[in-house]
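Heads up, one of the protein chains got dropped from this complex, but the rest are sitting where they should.
Right, chain A next:
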Amino acid sequence: MTSDNAGLSAVALEMRDWLADYISSVLDVDRADFPYDTGFDALGLDSVEAVILAGMMEERFGIAIDPSELYNHPTATRFARHVAGQAGGPRTAEGAGTGIAG
């Protein structure tokens, strides 16, 4: 239940907040007391919902996300740090293209 910043960058914090917003909207997890360091499995995020999440996060942040990375970095804090680390560089044309409408 960490509410500290866990040493995350501003981008990573924004992503962590987005993950908490999204997961608490589809699962029975309290947003006010979101468990940032609990495994996605323990929160009840199944494999289909995880892939949908990856797609929505791509669209929101304009980056490419491999859904299998959710298993390698299975908490909101760890996944946000991982994705923000990748997104630090310039956005690729491919990544920006996943706005999907484009």
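We take it that a residue touches a chain if its C-beta (ideal position, glycine included) is under 8 Å from a C-beta of that chain, and two chains touch if they have at least 3 such contacts; residues count from 1.
Basically, contacts and distances are computed from a predicted model.
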Name of the absent chain as recorded in UniProt (options "NADH-quinone oxidoreductase subunit F", "AMP-binding protein", "Spermidine/putrescine transport system permease protein" or "Protein-glutamate O-methyltransferase CheR"): "AMP-binding protein"
Residues from chain A at the interface with the omitted partner, ascending: 28, 46-49, 51-52, 54-56, 58-59, 67-68, 71, 94, 98, 100-101
